[in-house]
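All protein chains but one are shown at their positions in the complex.
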C-alpha cells in the first residue's frame, strides 16, 4: 500500500519537507510509518512518540492503515 | 432656591412631562421634592418611595438641596 | 483608551474595536446586544431606548474604572444607543482589550452585567400587535 505522510511546523522544518509518499507492506500500522520517519535525517529532533493522526483523527501506533491513508505528525498545537 | 426636576421613561409618561422647575424654601431636602411631585396629577402611578438622584448621584430623602440642583426620579433601569 | 457614551447614531463595532485595541493587547472581547424579534413570547417590532444620559455615562465610566482595577484592562469602550431601534439593530456594544484572553472575557462579563444593572437607561418595547410596554429588567437600586 501507498500512504501519504504530512509534516507540519517544527517537524516539517526538522525533516526539511512537509509531505512524502511511503510504500508499506500489507497490514502496515502507524508504528511502521513512525519508524520510517524516525530513520530520516533530522528526525532526531522529533519526540520519540509523536502524536499521529490518520485521515484527520488521532491514532495510536497499533492503528491499521489502508492504501491511500493520510498520516499526519502533529506537533504541540499553538493556535489563537 | 430653584431646582430642576427630571423625570424619565414611565415616570415621565405618568406625569406627562420630563422636566420642571420647583421653587423651594431654604434648607429644602429631597423629601420636599418627592412630596411636590407626589401631589401632581398622574403621580399615583409612581412608587411611594422612588429612587432619586441629586446631580447624578443617588440620594436619600434627607439629602439637603442647594439652588440649581438637578433632582432626577429614576425608574427601575433596563438598559442593554 | 477608556470611553463610555450614550449615542443616537448606529454603533460602529469595527471602529470601537480599533479604539479599544493596542499593540500590547492580544485579546479583544466584544459584546453586542441587539433587539430580539420576540420577548416573553410576544412578537417585537422594535425597542425605544431612553436614558438619563449624564448619569448613565457617569455610571458606565465608573464601571470601566472598576473593571480596570479588578482585571487590569488596557482598553475598554461602552456605547449604548438611544432612540427607536428595529429588530437586529445594536443597542449596546462593549469592547475590552487585554494582553490575556481570560481577563478580557472576565472583564467583558463584568462590564456588561453591571451596565445592564446600573446604567440609567430604559426601554419601551413596541410589539407587533401595536401595544407598547416599559420593560422592568433591573432593580434600579444603587449598589
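Going by the order they are written in, the chains are A, B and C; count residues from 1 in each one.
What we mean here is this: a residue touches a chain if its C-beta (ideal position, glycine included) is under 8 Å from a C-beta of that chain, and two chains touch if they have at least 3 such contacts.
All of these numbers come straight from a predicted model, not from anything done at the bench.
Considering the intact complex, the chain excluded from display touches A, C.
Across C:6, C:77 or C:112, the residue that sits in touch with the chain not pictured is C:112.
Which of C:7, C:30 or C:62 touches the hidden chain is settled by the complete complex: it is C:30. In the full complex, chain C touches the hidden chain at residues 13-14, 17, 21, 23-38, 87-88, 99, 101-102, 104-105, 108-109, 112.
Residues of chain A in touch with the missing chain: 6, 8-10, 13, 51, 53, 56, 58, 72, 74-80.
Everything that follows uses one rule, which is that only the chains that are shown with their structure count from here on.
Top contact pair of chains, counted by C-beta pairs, is B-C. For the pair chain A and chain C, the distance between C-alpha centroids works out to 49 Å. Centre to centre, using the average C-alpha position, chain A and chain B are separated by 74 Å.
Within chain B, contacts with two or more other chains are made by no residue at all.
For chain C, the set of residues touching two or more other chains is empty.
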